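A single protein chain has been removed from this complex, and every other one stays in its place.
The letters A, B and C name the chains in turn, as written, and every chain counts its residues from 1.
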């Protein structure tokens, strides 16, 4: 058992948590699955960068440019270390969505170029008769890019279904077959909280020669993840959900895959030589980082990773596991409340979705907001998952290292108050 | 004549300009064409956002989410106002490179989808026999995306040449003809400093029914630009070159074009309805802003735009015009120094490239750096332009509102010192 | 409950939510529109028709939060059987009310129970909910070729 978190001390590092909302209610922030709050260490690191070393990276020969490049690359190393990767295999993106699109565009670009006679790794050439496999619990960011790929190439989109408990239907794993070119699966669902057996799915992808992709947006911020161990070819996640600034995300790739993939965004800094007629490209990760990058944001994210490491990912995971158990127990006791997603505290993260009989999630969220409790309501960018459970939307609580049981209590009291107010108690 | 700038007062707003480099030399920053420095007002705005209102935008129903959404959309309005546009026509990107790629991908995505039988605006369908026109002075960001489009579709890439004075060859404007689907041109060259007659070129694009695109990275930060008046369909530029944070850029589009274009990055926040099989998309600008956006960076850029407006763009343009005249005069007097680009101070911006007989630009830059003068050396992401002038690279000075003639003097002294040191004086 | 949330959920709104007036599809509608709020998935379908005597008829079906459902009910009450001119007035007044940031003094003559929505205008995320049925009405009547401007001339 890792060391227990000192939540009151941690909260002091997050200035926003001291503010009040609505009629002077203390803020209870239970929306970290959407985006996390930022500790002072992250804000200080960004500011210090701008005030001392700001310059374009990888381009200038002056001292500021050297310092900026070092700061940027040091951040890359820190992040690589955090997920057990080599620096060279970490690509900075603007968010996780860009990383997942980068993956999907490798196939459409590869297909287009191959059609025009360019030599392309056949793994990235798709067409009618080929299939792409996702799940029914994907965030839109890991669904629509693949729908678009299929719309552009004639490949077929397949998905692994979700059972009533919010778990993937293992009997659907067989959808991954010889026709499959890509398998892209969420590690931990942002709506159901389910932690999926991605190692198993990635092994199956490998066995049929498909490229395996994991959306780790909701896992990497909350538990210790070794990206290499997942057995995937590519792993995408966001910086802003792990205490980092907005405007930065990450894509990890196996060296060999990053080398084989065609580039995505093209322009400055990703080239080797350029003629008017044609160009050649730098090795990864530069190949995928066109233009002036998110330098200050990378520096901020580097500080975030150091902060998380200081607190300890094992401690954070234990803390959130306990909180999740507490929240599940409290919510189960409320009459009229139904959890959408796993109700047992096994292989699940801290995002808990629920519906209240007779109440629309928007109205639940509104009453909570009025009491200072910030939760998210809606389809959580996983609309098909809502349809699967025949609910138009859900209310979702999600925690992080700065939450404790008093936050859960505040939410539970708010739900009861909403039931009373709307007369459905 | 607009009010003169009070440069010493302005410099106080930029903390980094007070630092020293190398052996305690005061920093002389002449690399703003790569990226600009940031005033305290911008850093404060970003920090205040994180400390009080940070939340995911356009999604939550709680107070922080409302505040964050307001801050994000207020920034969009401020930026729109700055360039004479409607808010709805401004898309946030991570940098200018993303905006230019977004434009180029509209054509490859459109072509792919149309091939699969989807209904696509014919302006975005290209193939063999069609042409794309750029110039020989493009930044790689406005060249390689179009090379890639041609490689994917079989269209032909054409370019307007550059004459010995660093001006576009007007006789090449005729390359824009009935086969042309897109014309993408830099407003002001980042390597030569040339200000191009984009209105004329865009009019020609319009006359043949081609989509007209302008790369305004080097113009919008330095002069008052009304994007609508350029007569283009799309205009891309960066935030980090106009006092804003890293990690943010802009794309303006005519309403009708943004509506007609297929989406680029897909995922959360850019949708209307989503089913497993297929999705429909939100109207612009949301259609082009998938995922959690660069919220704090947008807020910072909003503050940058307000800062620039307070100083006054006309005053900034006048100031830089004067400085450019001074620098051109000083450099012309140096024996062995040859300016690459227009030597007359007409229709040109403040970026000045030059080569020194017998000295490699890297060595010039090194000696300048040693004296605290930060300039850029290399091909400035415009390698074909270097080839056009038969130079492997150049040294480039570029100014902004915080520079004055003493900065130019420091650079000139450095060049002379380099000539002496290497014995080529 | 704070006064804020009570001003949002006025009794009239809750009453319309629990006892929706005039709900159900309109048989033989000459224009129909389905609108969704992409943020939360609220949906409403509005059908509209103009009879020979120049009166408007509406029907609606949908699912969503109290605000969007109550708004549909109020809309139906205001528009069903109204003249074109009265519908136009109500539509304009409601849209204006929603953009008032909560500082308007709505006219009960024109908006009837719609005046109760004044508190909604303080909550940006809920304005969309309240406007959803009205957007559907607007779209449906355009499809039916019913133009307001002519009606008022």
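By our rule, a residue touches a chain if its C-beta (ideal position, glycine included) is under 8 Å from a C-beta of that chain, and two chains touch if they have at least 3 such contacts.
No experiment lies behind these values; they were computed from the predicted model shown.
K.L.:
What are the shown chains that the left-out chain touches?
P.N.:
Result for the missing chain's touching partners among shown chains: A, B.
K.L.:
Specify the residue from the set B:240, B:287, B:348 or B:379 that touches the hidden chain.
P.N.:
B:379
K.L.:
From the listed residues A:22, A:58 or A:115, report the one that touches the chain absent from this view.
P.N.:
Missing-chain contact among the listed residues: A:58.
K.L.:
Using the touch definition up top, pick the residue from B:179, B:345, B:366 or B:405 that touches the left-out chain.
P.N.:
Checking each option in B:179, B:345, B:366 or B:405, the one touching the absent chain turns out to be B:366.
K.L.:
What residue numbers in chain A mark contact with the hidden partner chain?
P.N.:
For chain A, the residues touching the absent chain are 58-61, 65-66, 69-70, 271-273, 282.
K.L.:
Can you list where chain B touches the absent chain?
P.N.:
Contacting residues on chain B, toward the hidden partner: 22-23, 360-363, 366-367, 370-371, 377-379, 383, 386, 392-393, 417, 421-422.
Rule of thumb we're sticking to: only the chains that are shown with their structure count from here on.
K.L.:
If you tally the C-beta contacts, which comes out ahead, A-C or B-C?
P.N.:
When B-C is set beside A-C, the one with more contacts is A-C.
K.L.:
Could you put a whole-Å number on the gap between the CA centroids of chain A and chain B?
P.N.:
Here chain A and chain B have centroids separated by 30 Å.
K.L.:
Just the number, please: Cα centre separation of chain A and chain C in whole Å.
P.N.:
Between these chains, centre-to-centre, one finds 38 Å.
K.L.:
Counting only residues that touch at least 2 other chains, which ones in chain B make the list?
P.N.:
In chain B, residues 59-61, 65, 271, 273 touch at least two other chains, as defined above.
K.L.:
Show the residues in chain C shared as contacts by 2 or more other chains, in ascending order.
P.N.:
Residue numbers touching two or more other chains: 39-40, 123, 125-126.
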